[in-house]
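Encoded as structure tokens, here's the structure I'll be asking about.
For this depiction, one protein chain was excluded, whereas all remaining protein chains were kept in their positions.
Let's look at subunit A:
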Amino acid sequence: MTIKRVGILGAGKVGIVLAGLALDAGYTVRISGSGDVKKIALTIKMLVPGAIATENTDVIANSDIIILAIPLSRYQNIPAALLKGKLVIDAMNYWWETDGIREEVLAPDTTSSEQVQAYFNTSTLVKTFNHMGYHNLQEEAHAAGDPKRKALFVTGDEHTAVNEVAQFVDTLGFDQVVHYQLADGIMTEPGSPLFGASLSYTDLKDVIDHFDQTEFGKKIATAKKI
């Protein structure tokens, strides 16, 4: 599939930064917020001129790839059937300040992306863009080969989808460290040494490859055994 049209659900800080990067990369961008288009129209016009401010249904119907950039606690506000058959990027994390108590948002035994995938069970989910701060995303996008280029972790269960998203990440200005297991998304969630970090490909790969040796990795491993 050729990706030409990017749809972003969520017009907050992350959604707007990703819209800007996608516009710079030459994509057609549609973006929606919660509620009326009027609420975001001026914001989109001023912050990411060229992106189309619209409703969820229009974003989903007219995009080749959909990015979820809403608070994790609100993904179930989007009917799962709307995203049927779509390639979906999960850029969300559990974030207690906006999402509230973890137990009320997430089941304890699986990662957030697995739960999002289970909800959108007719879509293909790939997790990325979730672990780098939004201002690093905005400021540190570079062309391939640039020595200052940073890398993003891209992971999901479906090989083709993961590869397509990795290619998409490349066009937005980042190297990719790729895994083919959605559950590995835990490696970049809050608490991980990678959450909020902005690293080169080599440094990111090094942490991912030796994840079980990090404090966070050890904690996850212990939790799994119990």
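Please note the rule applied: a residue touches a chain if its C-beta (ideal position, glycine included) is under 8 Å from a C-beta of that chain, and two chains touch if they have at least 3 such contacts; residues count from 1.
The working rule: contacts and distances are computed from a predicted model.
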| item | value |
| --- | --- |
| Absent chain [UniProt protein name; select from "3-ketoacyl-ACP reductase", "Phosphate transport system permease protein", "LLM class flavin-dependent oxidoreductase" or "Branched-chain amino acid ABC transporter ATP-binding protein"] | "LLM class flavin-dependent oxidoreductase" |
| Full-complex contact with the absent chain, from A:K84, A:H135 or A:H159 | A:H135 |
| Hidden partner interface residues of subunit A, rising order | 11-13, 16, 39-40, 42-43, 45-47, 73, 96-101, 133, 135-136, 138-139, 189-198 |
